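One structure follows; several queries about it will come next.
A single protein chain has been omitted from the complex, and every remaining protein chain is retained in its original position.
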Amino acid sequence: MTLHEDHAVSIGSTDGAGPMVPVIHRVVAATADLDDTTTLTVRPVDNALPRPQPGQFNMLWLPGIGEVPISLAGLDGDDLVHTIRNVGAVTDALCSLQVGDFLGVRGPFGAGWNLARARGRDVLVVAGGLGIVPLGPLVDELISDRANFGQVSVVIGNRSPDTLLYPERVKSWAESLEVEVTVDVASPDWTGHVGVVTELLTAVNTDPANQIAFVCGPEVMMRFAAEAVIDRGTPAENVLVSLERNMHCAIGHCGRCQLGPMFICKDGPVLPWSRVDPVLKARSR
Amino acid sequence: MSDLASRLSDYSVFASLAPKVVAEVAECVTEVRFDEFEQVFTAGKDADSFYLIEQGRVAISVQPPNGDPVTISTLGPGHVLGVSWILPPHRLTFDATTLAPTDALMIDARRLREKCEHDSELGFALYARFAGLIRDRLVATRLRLLDLYGNTGSS
Partner (left out) sequence: MTRVVDTAGLDEIVRLLRAAGRTVIAPTVRDGTIVPAEIESGAELPIGWTEDQNGGYYRLAATDTPERFAFSSPSDSWKRYLHPPRTLLVRTRSTEAGIDVELPDPSAPSVALFGVRSCDLAAMHVLDQVFLDDAATDPGYAARRADAFIVAAGCAHPGNTCFCASMQTGPTPNAGYDLAVAELYDNGQHRFLIDSGSDRGANLLAEVDSRPATEADTAAAAAAHDNAVQHMGRTLSPSDPPAAAAHTDHPRWDDVAERCLACGNCTMVCPTCFCSSTQDSSGLIPGEAERWRVWDSCFTADFSSVHGGPVRSTTRSRYRQWLLHKLVTWHDQFGMSGCVGCGRCITACPVGIDLTAEIAALARSGSESGEAPNTTNATVT
C-alpha cells in the first residue's frame, strides 16, 4: 500500500473506537460568510483529534442526517475552523448549526499541501471560488513563515466582488504578499481585475521554473490553471491541486473516491498535476 | 537589441521573434501615459493603434443605453490592449478606459499594417502571434461562460 511518507493517514478517533466513530464537538462560533456559505468553529467536548495540516479534511457528521468531507479552513487555537457551502441536505443542516450545537468530527484525513516542498522556492497560490477555503490556512502559514520562501503570489478568481470569501483576510494577506483578485462579473464600483485567473498568471512575479503552485477550485478551473502554469515553465509535478470526490469513509474502505489508481481520500486530496492529468484525461465518458 | 526592442520582447506577442521583425515594430512605437479613468479608445472608431501596457490597469467595457458601463475584462502589465487593428475592417469593438494611471507603448497600427503589406515575413509573424492572443482571449471567455464559481448544487 502506498502512502505519502510525510502524510500518513491518521485515523479519526481518539479512543481506539475505530476510524468510523465520530468524536463529538460543540460549535463555539458560527458566521454566515455569504448567503449559502457558513464558517463554523468547533471545539471537542472531550478529547481533541490530531491537529490537521492545511489541505487535509475532516468528516463532519450530524446524527441521523449524514456526513460530508470538509476541508480545513483554519485553526483558532485548538479549535477547528470549517467553511461550508450549502449544496445538499447535510451541508444545509451544517450551515444551520448555532453556537452550542453539537456535531461529530472524524479526521484529519488525507495528504495536505506539503508546504515543506516549497521551502526555499517561490510560491504561486491560485484559488477559484470556494477553493480559497483549503488554501487559506496555507497562505496563513506562508505569511507566518515568510522568510523561508521566495516570491509568494496569490491569485484569486471569484464570480463577483460581493461573493468573495474572507474579504478582510484577503486584504491582510495583501499587506505582506502579492495578491491579485479577479472576478467574472464586475460591479460598477469594482476597479480590480475582471477575467479568469489564467489571464493573471502572466503578471505575477514568481519564477515559473522555481516555484511550487498550489491550485484549488472547480476541477475545470484547476485544469486550465494547471495547464497555464505548466505552459509558463513549471514542471507538472510542482503543480499541486486538491480534488473533490464522493467519500463516505475517508480511510480507503468505502471505495467511492477512486480515481484511477488513487484513493482521493488518502492519496489525495492534494495531488501533483503530473499524477492527476493522465487519469482525468482517460476518464472521459 | 535596442532597449525598445528588448522591452517589446517582454510581451508574449513579440517574444523570440526575429530581431528584424521586432525592429520593424519598434519603429512604430510611442510611449504614452494615461491618467486614471481616461478613455484610451472608443468602440466604433478606427483601430489605428494598439497598446502594450507597462503599468496600470485598463477596463474593456461596453456602454449600455442606460446606466454605468459594463466591464467585460481588465488588462494590466504584460497585456496587449487592442486586437482589432490586425483584422479588417480595422474597427474598435469595445471601449477602453484606464482604472489607474497607466503607462503603455502605443503602436501605430496604420503604419505597421503598411509594413506588413510589403513584408510578408513580418505580416505572417504578427498574424500568427495575434491569432494566438485571440485564441487565449476566446478560451478565457469560454471559461467565464461556464460560470464555474456559481453554486452548482442540486439542493
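Going in written order, the chains are labelled A and B, and every chain counts its residues from 1.
What we mean here is this: a residue touches a chain if its C-beta (ideal position, glycine included) is under 8 Å from a C-beta of that chain, and two chains touch if they have at least 3 such contacts.
These numbers come from a predicted model, not from an experiment.
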item	value
Absent-chain contact - pick from A:I65, A:A174 or A:A209	A:I65
Touch list for subunit A against the chain that is not drawn	1-3, 8-11, 17-22, 24, 26, 45, 61-67, 87-88, 91, 102-104, 244-246, 248-249, 251-256, 258, 260-261, 263, 266, 282-285
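Convention: only the chains that are shown with their structure count from here on.
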item	value
Subunit B residues within the subunit A interface of the complex	12, 57, 59, 67-74, 76-79, 99-100, 136, 139-140, 143-144, 146-155
Subunit A - residues contacting subunit B, complex	36, 85-89, 91-92, 128-130, 157-159, 163, 182, 184, 186, 188, 190-196, 198-200, 202-203, 217-218, 220-221, 224
